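Report on the following structure.
The complex appears here minus one protein chain, its other protein chains still in place.
Here is chain A:
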């Protein structure tokens, strides 16, 4: 029993999400993710993959089912969701950097305000993280003076500053110009090789093939198919074939 708890850091069981307008966004989605695993979720737009990702840190509440992060139930009323979120970093499609703060200010804000770290400590850690994502030269720039790729790398550093156990990526490269996709994917690859548990919603099939331990295909709010990348892309599942035929 203890071994199981240790191994599966994310356990989603029969997750249902019905919006007040009646839209059934998630239908009985179950997914377990192990520590250090990189799971890539693909699927057509409107398939519920982003919604599912957002339920994992409760930016989206669920209607039915259970989600446990590191053995803490998110649906339990007694759970302090802010504590859980400290351990689950998230990177958004549209970066969502704080425009009134510099790159370093973005990275430092939460460690200082939430983890109550000293400014000095947060500053040196922030510089270290920005160096790690290759932005040592750009620390004092405001987001509006950074390219999309640079902004997304700051966003990754900002999430990492909270020392999360899990990183969620919601289409991190979809809003980027093609020439900037590589720099962001490189940062994500190095994170994966450092053993970070990652859940990535993306259309980058190359990334899925190269980095993922498991690829999940979702359609119409259902988890249709999950497999290792080698088998995934060879599969003859008709729904998957139809989707891959459109994107590849």
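Criterion: a contact is a pair of C-beta atoms (placed from the backbone, for glycine too) under 8 Å apart; a residue touches a chain by one contact, two chains touch by 3 or more; residues count from 1.
Convention: contacts and distances are computed from a predicted model.
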Options "Putative glutamine transport system permease protein GlnP", "Ring-1,2-phenylacetyl-CoA epoxidase subunit PaaA", "CoA synthetase" or "CoA transferase subunit B": UniProt name of the undisplayed chain: "Putative glutamine transport system permease protein GlnP"
Residue of A:99, A:178 or A:238 touching the missing chain in the full complex: A:99
Residue of A:57, A:152, A:173 or A:202 touching the missing chain in the full complex: A:57
Contact with the hidden chain (one of A:85, A:138, A:153 or A:214): A:85
Residues of chain A (touch criterion as defined above) contacting the omitted chain: 57, 59, 82-83, 85-86, 88-90, 92, 94, 96-102, 109-110, 113-115, 142-144, 155, 158-159, 162
